[in-house]
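What follows is a short report on a single structure.
Removed: one protein chain of the complex. Kept in place: all other protein chains.
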């Protein structure tokens, strides 16, 4: 009994330590934005003695942050939309049309999923340039969709295959063609998996840095990930401003996470566990 | 008004799985046909070919004398009820029933006009706004039927529609289906492997085995004059007793069972040269007392085992090398290990050729 309790205590102390390791940098970031540089130097982690609001205010001052967020949102929105549409369409051909040789094409998508996007980043860049997509949001969206396809097709297909086959028969007798079945039955029944994949693509797109870095040149088009790096470049080691900026930019993601926790966790790990 | 005709239908699945072999059947308008057979014999496959859910590998299917091989399911004027009901989980009962009409492009009011009476007939009106998951098994079953009926098709197809229900509900749904059929008089094909369902529902039963038709006939014909040994053994519970016998002729035809001679009074198929045959007697056609029988055949046997089943007793007895089962009213007194006389109604004897399995005997007495 005594030993048991000891283990309990040890466990909680260990968990608290890890939680501290995770949270302290985050709290320091949030609070850092309220401190003057001088205070930040002497008191990096504690509550500020004097709460300064100007650094947070300055983040919003010229309004550029809204543009960054808007761009990120547009990119994410269209990435999610296209991935869901194209992914479900393709998965549907594998799960229900089952044309001759579909397994080879399915494996083709799966194999592509194993390979690192970064390996072919230079030819990809040239391709985007040659297609005239450079410096446009679609230049980010389209390759991003292409890279998310393998994973989403895998998840969609296994979901569609689990639907009872009699559902398809019943719909055929009721007068559905393949397309109508996809539209009236498959899609409405797939909301859980749509949410899961959608969240996965959304988070990946929102956080993506390399692809926008490659494709976008004008600040008007930047998503927030590029904006934040630029802000850092401008203000160098004025950490209070930068921390305020970081806090502002990561807030949407955290709020979203707290709200859509279930789907996020499933989207990011669910595929792994199921696949 | 619709007749259905299968002409030399074949089904070969990929991988050369020959599932349905030369299936021929003509179904009259308004008839209630039941496909009955062991699992895997091709009942569903045949039905699905008729529905247009499965390619037809060979032959022709005609509905109303029109070849439908290349028609879409919706163009065949059929409706189908599935084993698992296959209700659309995301739609309410109303939407489930209305879906086909919506696809057909009917207006909202037209749909309403058609759905209401069907829902009334099936007592679904209070449930119309519910999702399928909030329904009991029997209610789901009714929704599935409503979905089929609302389109007023010419042919109804059922694929084991009751097999997911518990025994009690199955009985009441069976009666409901029967009543419905009487009311709307539409051609119906019903797949099952439950004999009781087949016997009670069918105008004619089609017995299938390994993708081949074994016999087509009214329940009475199937039960009393099985065309072959398979049908005889498949229909009836407890199953028919089969006793290997030698067939011989002196003054008339007779068989020998364990040294006892049984005279056959009816017509033995003279074309059969085979002397080895199998005698078939249903357990309920063997009696322990001669009451009620006009001219019974008598045979001696030892009671080996005795089970009281309520209103009947079931006993097993040995006749030479073979064991027979006898069913008798439980009012009769017999004891285990007793040697007793069994009385057999000669008009209920069956005889099957060992070479072909076909029935080779017609008893004299005309069946009631």
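Descriptive notes on the structure:
Order of writing sets the chain letters: A and B. Residues in each chain are counted from 1.
We take it that a contact is a pair of C-beta atoms (placed from the backbone, for glycine too) under 8 Å apart; a residue touches a chain by one contact, two chains touch by 3 or more.
We adopt the following convention: contacts and distances are computed from a predicted model.
Per its UniProt record, the hidden chain corresponds to "Carbohydrate ABC transporter membrane protein 1, CUT1 family" from the list "Transport permease protein", "NAD(P)H-dependent oxidoreductase subunit E", "Carbohydrate ABC transporter membrane protein 1, CUT1 family" or "Septum site-determining protein MinD". Remark: the absent chain touches shown chains A, B in the intact complex. Considering the whole complex, the residue from B:52, B:146, B:219 or B:236 that touches the absent chain is B:52. The chain omitted from view is touched by exactly one of A:154, A:167 or A:242, namely A:242.
Against the chain not displayed here, subunit B makes contact via residues 52, 55, 70, 72. The chain not displayed touches subunit A at residues 7, 11, 14-15, 18-19, 21-23, 25-26, 28-29, 32, 40-41, 44-45, 86-87, 89-90, 92-93, 97, 99, 105, 108-109, 112, 114-127, 129, 142-143, 145-147, 149-150, 153, 172, 176-179, 181-182, 203, 206-207, 209-210, 214, 225, 228-229, 232, 237, 239, 242-243, 246, 249-250, 253-254, 257-258, 261, 264-265, 268-270, 272-273, 275.
The rule we apply is simple: only the chains that are shown with their structure count from here on.
Rounded to a whole number, the gap between the C-alpha centres of subunit A and subunit B is 58 angstrom. Those residues of subunit A whose C-beta lies close enough to touch subunit B in the complex are 164, 166-167, 169-176, 180, 184-185, 188-189. Within the complex formed with subunit A, the subunit B residues making contact are 48, 51-53, 72-74, 78-80, 82-84, 86-90, 99-100, 103-104, 147.
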